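Removed: one protein chain of the complex. Kept in place: all other protein chains.
Which chain is which? They are A and B, in the order written, and residues in each are numbered from 1.
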Amino acid sequence: MEKLLNELSSKCNSAYKLNCDTETDIEIPENLKRKSDLGLPNISEIDLLRHFTNLSRKNYSLSTCFYPLGSCTMKHNPLINERIAKNRAFNLIHPYQPTETMQGILKIIYNLERDLCEISGMNCFSLQQAAGAHGEFTGLLVIAKYFKSIGQKRIHIIVPDSAHGTNSASAVMAGFNVIPLKSNPDGSISILKLKKILTPDVAGIMLTVPNTLGVFEKNILEISKIVHKNGSLLYYDGANLNAIMGIVKPGDMGFDVMHINLHKTFSAPHGGGGPGSGPVGVKTFLEPFLPVPRIKKKKSKFVLDYEKHNSIGRVKAFFGNFPIILKAYVYIKSLGAKGLKNASEQAVLNANYMLSKFKNKITVPAGDKCMHEFVLSLKSLLKNNIKTVDIAKRLLDYGYYSPTIYFPLIVEEAVMIEPTETESKKTLDLFINIFNNILFEEMSKKPHKIKEAPVNTPLKRLNEIEAARKPVLKW
Amino acid sequence: MNVPNNLVYTKTHEWIKIEGNNAKIGVTDFAQHEMTDIVHVEMPEIGTQINKGQVILTMESVKSAFDIYAPLSGKIVEINDYIVSNPEIINQSPYEKGYLFIIEISDKNEFDDLLSAKIYKSLI
Partner (left out) sequence: MDFTLQNKKDKHDMLKAIGIKNIKELFDLVIQKILKIKKINISGGKTEQELLNYFSNIALTNKVLTSFRGAGIYDHFIPSLVGEIIGRSEFWTSYTPYQAEASQGTLQAIFEYQSLICALTGMDTANASLYDGATAVTEAILLAIRVNKKNKILISSALHPEYIQTIKTYFENYSIKIIFLPISKKKGNIEKSIIDMFVDDDTIAVIIQSPNYFGVIEDMKTLSFATKLKNKKSMFIAVVNPISLAIFQSPSEYDADIAVGEGQSLGITMSVGGNTCGFMTVKKTLEWKMPGRIVGQSIDKNNQRGFVLTLQSREQHIKGGKATSNICTNSSLNALAGCVFLSGWGGDIEFKNLAKINVSKARYAFEKIKTLNGFKSKFHDNFFLMNS
């Protein structure tokens, strides 16, 4: 057990110290002064280094193991991205410097916007959003503003029941009412059901393609036609873009607005949960509503354009999460058109290969072919009082991070696996063997091994129930 | 599953104990079992007017949230404060210490829609 910082605190020399050549003996008026202690810890540099290094070793990460976490696209984060992002001429730039002194920054944002357009079939992008959900929210505000501008009152957003939870949460935050759409067992859209709820006050529908079961929406062109005929718009949740780069474009499918998770598809790291970046792309008719500032090229200079009277405004301070934007752009320049297409092809190949090794033994609600990820249902296999979560924990014992479980919600006892393109066949084979071994050997012969899992992790199974009932949220 | 005979029920798994003009309301043993370990309850405020069938509060387990519906219309006159910091009591004692709140009934005609213990038992 690693001590907490407050427990490590002692009377030693501080790790950091500053000298000052101006007068620091400052008189603070009594009414403004802090009276209470802060109680910050006092820990030396070596002890802090050990503490955080020890903590890091308690993490499973991409740099230590296979991380087949469905929906999260845990692909290798090339080290060159990080190296370039450390350049002080990128990270020591103040947002309010004159634009002439940050042409390189603006050029990268501008160029990434062009490349994302080419990949997605959209006409322009805003790169201000800090995350996928932030992108969804922005895209929905754009939709709202568009309908306002043409004087139409449309209050509903349709969200399939297989969608990510963020979709409906973002729609509600943007002021819409959410109409859930029951999808087919393979997560695809039922045109019949869609038609029934597509009333004149529907603003749009949010779709994930391929969907969260890893299935490409076969009827997307028809869906797009029906939705547009109703005067509604199509929103593309870009979480699964890794399946289709260089193969099809959301813009060609008929989507009007979309977001991309740069920290998934474009190899920017997840950082233990963030920061991320969720650029929003739109077709030309929606450009006037995108957030300001837009970056424009005037002659050979890049400038900031605030002159957008119909813009929804800002969704965040400054220009977006630049380091993430930069890493995504390095990645694209690394792969190029050919490499991007190859990445998607290999991601789909890897997923189908794994699926081929499971499909005869485990229920696959979406059929025996998939795109970049697939979902298994363990319902009919589970026995000896074992739950899906136990299987996930047992995988940790073998040194793997667990796949996504219990999502999408429409699949019972779901296990969602996304291998990504940057894993070798050897890695996949090892995982396949172990997963099969847990399900078909251990579950019958040594169920206690699964129930007790994990045992090889720094801590055994943690009690989440008491943590929520009697919250202890600080030391 | 425990379904006491002295209570009436709804299809949505709430129980009701009629006491004169008031009704004590909670969730059934079946419901608490299905929801697994309750970790949090978003309680309504005293004085809230509720309408039959409307979502009146949310109960949360570690990984799920459940809507609880008003079985009758009326005004909330008392809430079970103990639940707020001890939500596990709903799992331990759904019919006694784990009740949710008491309302002043506004329309006794609504009783017709409530289920007897026998009928409720046949549903679960």
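Methods note: a contact is a pair of C-beta atoms (placed from the backbone, for glycine too) under 8 Å apart; a residue touches a chain by one contact, two chains touch by 3 or more.
All values derive from a computational prediction rather than experimental measurement.
Taking every chain of the complex into account, the absent chain touches A, B. Taking the complete complex into account, A:Leu5 is the one of A:Leu5, A:Cys124 or A:Ile226 that touches the chain left out. Within the complete assembly, A:Met253 is the residue of A:Met253, A:Ala328, A:Ile391 or A:Met416 that touches the hidden chain. If you put the missing chain back, the residues of chain B touching it would be 39-40, 42, 58, 60-65.
Here is the rule we use: only the chains that are shown with their structure count from here on.
Here the CA centre of chain A is 38 Å from the CA centre of chain B. Residue ranges on chain B touching chain A, taken from their complex, read 37, 39-40, 60, 62-63, 86-88. By the touch rule above, chain A contacts chain B in their complex via residues 406, 464-465, 468-469.
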